[in-house]
Structures are given as structure tokens and as C-alpha cells.
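Missing here is one protein chain; the remaining ones are kept as they sit in the complex.
And now, chain A:
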Amino acid sequence: MRNDSSRTVVASSAAGWPRARVAKLTGLLALVVFVVAFPRMAADPFILSVGVIIMSYAVLATSWNFVGGFTGYISLGHASYSGLGGYATVLLILHTGVNPWLAMFLGGVIVALLAIPIGIASLRVRGASFVIVSIALVLILLLVFQSWGSFTGGSNGLRVPRPFGDEVLRPEQHERFFYLHAVLLAIAVLCWWLIDRSRFGTGLKAIREDEDKAQSLGVPTFAYKLVVFVISAFFTALGGGMYALWFGFLDPIFQFSILTGSYMVLMSLLGGIRNVFGPILGAVIVGYAMEFFKAQYGDTQIHLVALGVLLGIVVLFMPDGILPALRGLVIRFRPQATSIREVTQEELTRDATGSREESATDRGTGTKEEVSG
């Protein structure tokens, strides 16, 4: 009997939400189909390489969003972890000769371990100090990796051995790396989604809304922040390592650049940090715009101005991102189905008395209403 009733509740609630869920699943399916089909549709290897870059940005932005989206701590220095991940991968391959993919994973683990003391130091402070520390970390690492030439190759950079044999040509490589990045992205998105639905995620979001209140309600704020920080560093390092294997060359100026970190922030904010697909949407828009600017204006400094203006516009006018703005638009133009409506006090009392009379005359429908709701 109890089983029966719970099943009917589930069925009726599923029936009550069919459109939203179907739309979501269709959207997800369309996204997957598009990603799988993209290398076939790409007209030439250049377009495909742009696809790989955008995919890589999507991985990095999603990884960034573990910290930025859940806890609201904006890190401008996530390039430290992608750069460290890239260098760890390549140095492991060069010095120990392990399999490149194992090296990439080990690189991620090493960076995650390094992120523990860094997190302990930087998460003790909030807001601005946290951002300062994240920037400082990139600047230190840039200094170290440029100066420590004997180990890191210094300013000359490091050549990365190709993970596939010489018989795999460049376009083929692009295609393989596109799919590999897509798999990594899918894992990161799945992780984000799982955390989002868990008690852990609820605690993190409580930190974002009001850290003091969360703490006084018993959320172990520091431990939660540290764990999610390490997860974020791990995925960022994997993304950095995979990008290094694809790109084939590491230069400290580009690996430890504040710009890389600010791209991650811009993409996530633009798409919407509270949504699992926000950073991906942001990566597509910003990545495409960047490649467009490079193709149109070459190597001038104008792309910095464009990045700055875009970031400023997003921060000033759209701090919640595109996806929430779109949802707001949909809700506004959809027929009002929510229980909260704008009614005057008179209407409210009239409705209340009216429905009381109604429920008195027809009690049966009233209870049925309650069960399905």
C-alpha cells in the first residue's frame, strides 16, 4: 500500500514536470550529438583546432567553477594549477618515461597535493585577500619557472613529446584530442552535478550566500572549502596537462599568465556560475570571440582591450551570467504557473473565502489536489 502510494506520487510528479525535464534531456542529447559530430562537420583542420581550444577552455572554466560557483571565492590565479599540471605531466614524461596519460593523471594528483597547503594558506582569508593570494601565486610560479632553467627549461620553454606515434597526422591528432577533452569535460561536469545535488554542495552554497551564518549553523566551512578547492585544482591540472600534450610546447609566460586565469573567470561569469553548463557556454562564446579577434587583428594588443571591456560589461550588467538571464526571460514570457502571484489584499481575501466555500461543498477534489501537488 505504502509502496503503491509513493509510486503514484513519483509518477504524478514526473507527469507534472514533463516539459522541463524533456527539454533538459533533449538539450543535453543535442549537445552530446553536436560534440560527437563536430570533428566530422569541421571544414578543415584549423576549425578543428579551434574546437580543441574551446573544449580545453570549457574544461578549465568548469574546473574553475568548482570553487567560483559553489563557494563564491573568485580566483584569478587558476592558471597556476593548469600551468603546474602541464609542467608536471611533461616533466614526469621526460624524467621517468611513464605513459603520457598516466603522467597526466599523476600530474593532477601532484597538483592536488600541492593545492592542500596553498588552500590552507589562502582560504583563511576571504574576498579580496583571497584574490590577491591567487594572483601572487601565479606571479611566484612565473618567476620560479623562468629562473629555474636547469629543471623547467626556463624561458626557452619545454618541448613536449607527442603522445601518439608519428604515423598519426595533425588533423587526426586534433580529432583525438577533441574527444579526449570532451571526455574530461563530461567527467568534470558529472562531478559538478553530483556535488551540486549533495549535502556537501548545499553546505558550499551556504558558504557562498553567507559564510558566517553557515558556520554558525554547523557547516564545517573551512574543511568544505578546502576539499572543493583541491578538487578544482585537480581538474584544472588535468585540463592543463591535456592541453600541454596537445599543444606540444610549454612556455612559462603563457602557462603562468594571469590572462589565462582571467579567461576562466570571464567564461564562467558570462555563462553563469550557478549553472553546470554556464562555464561551457561562456567558453564557447569567449573562445570563439578570441579566435575571431586573433584572425582579424593579428597579434596586436587590441584583444586585451576587448577582453577588459567584455569583462567589465559582464561584471557591471550581468553578474549572474547569460543562462540565468535567459531563464528569467523564459519565465517572464511563459504563462504564469507559479504559486506566487501579484494580488491585492482584497482579491486574496475574496479568493480565500471563495475557495473555503468551494472546498466545503466539494471536499473530494480538494484532497485529490493535495496529493498530486
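As a working rule, contacts are C-beta pairs under 8 Å (C-beta built on N, C-alpha and C of every residue); 3 or more make two chains touch, one makes a residue touch a chain; residues count from 1.
By definition in this document, contacts and distances are computed from a predicted model.
Trainee: Choose one: "SufD family Fe-S cluster assembly protein", "Acyl carrier protein", "Amino acid/amide ABC transporter membrane protein 1 (HAAT family)" or "Sulfonate transport system permease protein". The correct choice is the protein name in UniProt for the chain not shown.
Mentor: Of the names offered in "SufD family Fe-S cluster assembly protein", "Acyl carrier protein", "Amino acid/amide ABC transporter membrane protein 1 (HAAT family)" or "Sulfonate transport system permease protein", the absent chain's UniProt record gives "Amino acid/amide ABC transporter membrane protein 1 (HAAT family)".
Trainee: Among the options A:Ala20, A:Leu316 or A:Val330, which residue touches the chain absent from this view?
Mentor: A:Leu316
Trainee: Which listed residue, A:Leu184, A:Val265 or A:Ile280, touches the chain dropped from view?
Mentor: Counting the whole complex, the residue in contact with the absent chain is A:Val265.
Trainee: Given the contact definition stated above, which residue among A:Thr96, A:Ser129 or A:Ser198 touches the chain not shown here?
Mentor: Result: among the candidates, A:Ser129 touches the missing chain.
Trainee: Kindly note down the residues of chain A that lie in touch with the hidden chain.
Mentor: Here the touching residues of chain A are 72-74, 76, 120-122, 124-129, 131-133, 135-137, 139-140, 143-144, 146-147, 258, 262, 265, 269, 300-312, 315-316, 319.
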